[in-house]
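Only a single protein chain was left out; the remaining protein chains are all shown in position.
In order of appearance the chains are A, B and C, and numbering begins at 1 in each one.
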Amino acid sequence: MGAGESVSAEVARCVEVIEASGLPFELHAMGTIVEGELDEVLGVMRRCIEKVAENHPRVTCAAKVDYRHGAAGRMRGKVESVERRLGRRADPQ
Amino acid sequence: MGAGESVSAEVARCVEVIEASGLPFELHAMGTIVEGELDEVLGVMRRCIEKVAENHPRVTCAAKVDYRHGAAGRMRGKVESVERRLGRRADPQ
Amino acid sequence: MGAGESVSAEVARCVEVIEASGLPFELHAMGTIVEGELDEVLGVMRRCIEKVAENHPRVTCAAKVDYRHGAAGRMRGKVESVERRLGRRADPQ
Partner (left out) sequence: MGAGESVSAEVARCVEVIEASGLPFELHAMGTIVEGELDEVLGVMRRCIEKVAENHPRVTCAAKVDYRHGAAGRMRGKVESVERRLGRRADPQ
């Protein structure tokens, strides 16, 4: 907060933190998906917040966790499950 | 809620609602991004919830809105802004 | 975004929009709960975003919807359900 209208510099800093974790991730317009063990993913979240907080006194973060015992490869797998239901690719763009 | 462990059937139904709106969208593992005027996007959100509620008595939905006056093409533009900062593609997958 | 570190002025403006709707609501440290029909609640959300956007070119909003067919009085009812399970008030503060 207080970073002005554009936050791409802050997001870029977070991407570097996420890349350093070695976990698979996807950057999207409304958020970044990181896949891994729960404590790994929460650790990345903590380091991203702390990194942004180096330059800003107040940082907000909205996160969604999808925890599934024994699951892996879900970042692509979940999209494929939906596309199987649809019988086609979901995204014409 | 109460739909069981997999919700891909419900997500597929939402994708059909979103496609019917004609708005550009992206389906991801943790959510679907829809771009448009605020009232259009909230209208799509309402129809998705009502569609899922046809088969389930209780429906939860977590949404993030990024409202920017006069902006368009931000679904790809925001990712590109971050990648310009990084000097590379952000996603090695 | 770009409003600086404090957003209490923007939240106060939203509270006035919510009050004008006549819907029951609760203001909390991390968000405001509004109870009503889905289209009423989404309408309030839209007017809050537009109100804040009068003074700021970019506005973000994170929302959670809990849609339940035929339910009312859930703002207090949900907390009471949890407290019945616990056999006590949940909040010692």
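By our rule, a contact is a pair of C-beta atoms (placed from the backbone, for glycine too) under 8 Å apart; a residue touches a chain by one contact, two chains touch by 3 or more.
The shown structure was predicted, so the numbers you read here are calculated from the model rather than taken from an experiment.
Enquirer: Which listed residue (C:G2, C:P24 or C:P57) would be found touching the missing chain in the intact complex?
Expert: C:P24
Enquirer: Given the contact definition stated above, which residue among C:A20, C:A72 or C:A90 touches the chain not shown here?
Expert: Among C:A20, C:A72 or C:A90, only C:A90 touches the chain that is not shown.
Enquirer: Where does subunit A touch the missing chain, residue by residue?
Expert: 38-39, 42, 45-46, 49-50, 53, 57-69
Enquirer: Just the residue numbers, please: which parts of subunit C touch the chain that's not shown?
Expert: Touch set of subunit C with respect to the missing chain: 5-6, 8-9, 11-12, 15-16, 24-31, 33, 62, 64, 66, 74-79, 81-86, 90-93.
Enquirer: Contacts of subunit B with the missing chain: which residues?
Expert: Residues of subunit B in touch with the missing chain: 1-5, 7, 57-58, 62.
Following the convention adopted for this analysis, only the chains that are shown with their structure count from here on.
Enquirer: Which is it for copies subunit A and subunit B: same residues on both faces, with over half shared, or different residues?
Expert: Interface between subunit A and subunit B is built from largely the same residues.
Enquirer: How far is the middle of subunit A from the middle of subunit C, if each middle is the mean of its Cα atoms, in Å?
Expert: 25
Enquirer: Can you compute the centre-to-centre distance for subunit B and subunit C, using the mean CA position of each chain? Integer Å is fine.
Expert: 21
Enquirer: Touching at least two other chains at once: which residues of subunit A meet that condition?
Expert: Residues 62 of subunit A each touch two or more of the other chains.
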